[in-house]
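Just passing along the structure, written as structure tokens.
With one protein chain held back, the other chains of the complex are shown just where they sit.
Per-chain numbering from 1; labels A, B and C assigned in written order.
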Amino acid sequence: MFKEVTYGMVGGDLKALIGECHRKALGLDPRAKLVCGCFSAIDELNDECAEAYHVDKSRVYYNAEDMAKAEAGKIDFVSICTPNFVHYSAAKTFLEHGINVVCEKPLTLTVEEAEDLARIAKEKKLVFAVDYCYSGYVMCKVMKQMIARGDIGQIIAVNANYIENSFLSLLAEKEQVNGRIWRTDPKYSGISNTCADDGTHVEHLVHYVTGLKIKRLLATTDTFGKKLDLNDNIILEYENGVHGAYWFTQVACGCPNEIDLRIMGTEGCLEWHQTRPDEVVYIKKGEAPRTLCRAGDGIDVPAGKLARVPFGHPEGYYIAIANIYRSVIDTILKLKNGETPTEEDLDFPDVETGVNGVKFFHAVVESAQNNSKWVEIN
Amino acid sequence: MFKEVTYGMVGGDLKALIGECHRKALGLDPRAKLVCGCFSAIDELNDECAEAYHVDKSRVYYNAEDMAKAEAGKIDFVSICTPNFVHYSAAKTFLEHGINVVCEKPLTLTVEEAEDLARIAKEKKLVFAVDYCYSGYVMCKVMKQMIARGDIGQIIAVNANYIENSFLSLLAEKEQVNGRIWRTDPKYSGISNTCADDGTHVEHLVHYVTGLKIKRLLATTDTFGKKLDLNDNIILEYENGVHGAYWFTQVACGCPNEIDLRIMGTEGCLEWHQTRPDEVVYIKKGEAPRTLCRAGDGIDVPAGKLARVPFGHPEGYYIAIANIYRSVIDTILKLKNGETPTEEDLDFPDVETGVNGVKFFHAVVESAQNNSKWVEIN
Amino acid sequence: MFKEVTYGMVGGDLKALIGECHRKALGLDPRAKLVCGCFSAIDELNDECAEAYHVDKSRVYYNAEDMAKAEAGKIDFVSICTPNFVHYSAAKTFLEHGINVVCEKPLTLTVEEAEDLARIAKEKKLVFAVDYCYSGYVMCKVMKQMIARGDIGQIIAVNANYIENSFLSLLAEKEQVNGRIWRTDPKYSGISNTCADDGTHVEHLVHYVTGLKIKRLLATTDTFGKKLDLNDNIILEYENGVHGAYWFTQVACGCPNEIDLRIMGTEGCLEWHQTRPDEVVYIKKGEAPRTLCRAGDGIDVPAGKLARVPFGHPEGYYIAIANIYRSVIDTILKLKNGETPTEEDLDFPDVETGVNGVKFFHAVVESAQNNSKWVEIN
Partner (left out) sequence: MFKEVTYGMVGGDLKALIGECHRKALGLDPRAKLVCGCFSAIDELNDECAEAYHVDKSRVYYNAEDMAKAEAGKIDFVSICTPNFVHYSAAKTFLEHGINVVCEKPLTLTVEEAEDLARIAKEKKLVFAVDYCYSGYVMCKVMKQMIARGDIGQIIAVNANYIENSFLSLLAEKEQVNGRIWRTDPKYSGISNTCADDGTHVEHLVHYVTGLKIKRLLATTDTFGKKLDLNDNIILEYENGVHGAYWFTQVACGCPNEIDLRIMGTEGCLEWHQTRPDEVVYIKKGEAPRTLCRAGDGIDVPAGKLARVPFGHPEGYYIAIANIYRSVIDTILKLKNGETPTEEDLDFPDVETGVNGVKFFHAVVESAQNNSKWVEIN
């Protein structure tokens, strides 16, 4: 029986942001071992990584294609942590070589690319996860199960934000040059910056937690004279007629990566903030607001059991990613061992989720460019 | 030299909500004395009020017209605290008899009525205030002066909510019957419930604090099968091209009268919540967030001086209204004494502010009824 | 039947701190009218007050004795808002002239004086209230009733603070001179500054809320080279053997008048902070923490009904004092009308409460001056 998995990584060199988070999250899982990679577009950096990550030099590659070819049948999955424009080609290569994929979001630059990946993954019966990391927080899973069970009745309103300041400095600059240039350059980032980057997290998280599907949306986007959106306001209509509003901004002076989520129902409401991810405020109709705390009393849905460290000790961001990987690895191991993954094993954002994200930011941009008209999704 | 004012009240019987707040707020000002009133549409209640409020029975009236006629030249102002549909006729009567008016919001049911009041007040050179009470909080004045001084640079985004639960129970009812029936009945409340009632507060407060003027807006409103809106989502474009979003709801399970305000600028941002009105979070670009506290250190705009009780002792809601009345009374006394009111004296929501509110909720309803198209204001 | 009361004030001139709060709190009660006073030790200030407070000049006095003599039988009560060293003589005079008294805290400089006032008030059957204002907050009354009903089981631990910064600047000064000099000068303030001033509030509030009586205590006090205590740490043993700890400081850089209260019981716990007086955190054993909000859902003790403004609109500090006065006036009117005040009417801090406060700070100072030995109370 298989009990361990090996994995490779594309992107994630010593200076990269998210690759390190993936490695740390996987470091929390004793079953996973990093064995190969193509960590950087720059060869010397790649070699440095091999040493720092304790990966055998013979398994360091200088492009994704070579890696996929050489590692086919040898690794259990690959984690793709490159800029957006590399996702499609890299993911496709690994799928075609029969390797399961965990890919960063947004999945691809275009809807066609995203759907192509979904098609191949399905055909090849490969596991494909997208790192919508925030749905990995235990309390997001708790909210999902509470809502599914009917704790807040029927949903009547949704309000969500993703607020941060990573591009505020851009507004003061004449030229669009800085270290994270690829994010604000359409060539590397696609048609959207803020919405693709942060907005898709909210789009996914709301769907994950509530089950609501977007029917149509309208939007404004602000570029403030730059090439891509930096501040987005969106009104949504879900398939059941309920309305919601999202606000995404990357020019929020001094604000952290704050995600705010409020779900109003006929029998209760739920509120969550990523700055305090271990807490959910739950108000049951006619009762005082309660603060549900991860690992604390008063949580009676199964996800409450996923807590790892005791009440009052914050679990933090790596655990969110680690929870997604835990499910991915559970699924991969079950499949390797000829077993059927359970619903719990499969509780990770899959390739369809990634497709939805790409559709979402395309719809937002389309609406904004057409005087905020309603744009249908699907 | 005049140093005191006398006033009358229309509405505000023993069971009414807001009239009591006006009397308490005025009770905080030793210069003001309640001397007459038409407190209720029901005669017996009216008489009971006279006794409870220590008003001479001879000065209790059974309709606004009689009161205006009898009290012309005798009182300094009238406070109108009746349901919305009574505001116009009552206010008009008092103006026509030369009496200054403080009126509850929303000013009137229609834009025409509101503009009519503005016209008469102007012609007669009478003082006309509208009780947009939240702009009376000291910290809202502090934010206004900080923004005017440039503390947050140029505004680039606005986000605001008014969230409460007063009509959640309505959703569970077959018939629209409850004690506060007039609010949800178009006959008494006009074309809007939530937007007129709570939304106009936000519309005013954002304008008050930022100086921004709305150019156009688009909206969705949800009635959930009832006659009037109970949940509104709005995207706004201000005259300078900046976008904002407002969310108003009266079906937010268990939520207090929560007003959330976030103003993002190129050099800083400000955040305020009515549940903690004595605090403002101010983030200056490149620095750690600060919590400015009424009467605490670090506030260097003149409004900081308006604080009444020491740091850490919350001032509360009555003070917000009392601050508005303080300015109204300052103005009235200056005028009576032949002096010219200063800008600070005039720092209360005037009749034009009331007109803007009525235009605002009309635009929201018009957009919502036209597939969320953009509606220009003015 | 009597329905109104008139009162006089000693202290509380235009620059005084607490007198203004009393007048504002009484301004919220339409039954009370200020008719006379001896507002200042300085005669000119006294005259200015008469005008500002709309008090007839003939009823302004230049010492408490004259006032008591002239107003005996004419006013229902007097509010004493002078520095500590004046309380005893002033209160005694009014009592001796048969006038009910509301006095500021700490009641007197010595235990003997305090007990003397208690004796006279009892003999003369006069109403005597002490302005321990914080127990006037609705949520403190809610906690009291919850505990009395057994909601948290048996109390097992208490922790409370009063933290503020009013004398931090003193530490940087060579000489002890500033506007509030009387507080730090033993001649005017007695043997204690911080403990008498702020500590007695906590001593009273804990007793009010929990019913616990102090058996003995031990303490350290820090004077930092000044004449009186500025920072106190106290461990207490209550009569039932439970321990508690209090921390009082007036040198807490930048801290508001923060009062923190935590009561732990075998079946639940309660937490309250004066910076958010409308909220209580209640944790019932085995359940998630709830935030009880004044006027919100989930409060089922009678005190919940005392809320004046709707949920989400903070009531503020004046209301706390006004609630104490409401009970005092209820009691006075009942007695005038030959009725018996109910327990609810009598829900204000009485003269015995004032005596306890004086005993408390004496015990603290005695312990601190004797190497922190245990000092019995009573």
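The rule we apply is simple: a residue touches a chain if its C-beta (ideal position, glycine included) is under 8 Å from a C-beta of that chain, and two chains touch if they have at least 3 such contacts.
Given the structure is predicted, the values throughout are model-derived calculations rather than measurements.
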Shown chains touched by the chain that is not drawn here: A, B, C
Contact residue for the chain not shown (choose from C:255, C:280, C:306 or C:324): C:255
Of C:266, C:337 or C:369, the residue in touch with the unshown chain: C:266
Listed residues B:277, B:296 or B:357, member touching the removed chain: B:296
Omitted-chain contact residue, chosen from C:152, C:261 or C:307: C:152
Touch with the omitted chain, as defined above, among C:45, C:111, C:245 or C:301: C:245
Hidden-chain contact residue, picked from the options A:73, A:225 or A:310: A:310
Footprint left on chain C by the chain that the document does not show: 152, 156-157, 159, 161, 168, 171-172, 218, 220, 222, 224, 231, 233, 235, 237, 242-245, 247, 249, 251-255, 264-269, 283-289, 371-372, 374
Residue numbers in chain A that touch the chain omitted from display: 3-4, 17, 20-21, 23-24, 27-31, 51-54, 164, 254-258, 274-277, 293, 296-297, 308-319
Touch list for chain B against the chain that is not drawn: 282, 285-293, 296-299
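Throughout what follows, only the chains that are shown with their structure count from here on.
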Most remote chain, CA-based centroid, reference being chain B: A
Chain A and chain C: spacing of chain centres that average the CA atoms, whole Å: 55
Distance from the mean Cα position of chain C to that of chain B, given in whole angstrom: 35
Inter-chain centre distance, chain A versus chain B - centres from mean C-alpha coordinates, in Å: 43
Junction residues of chain A - those touching two or more other chains: 286-289
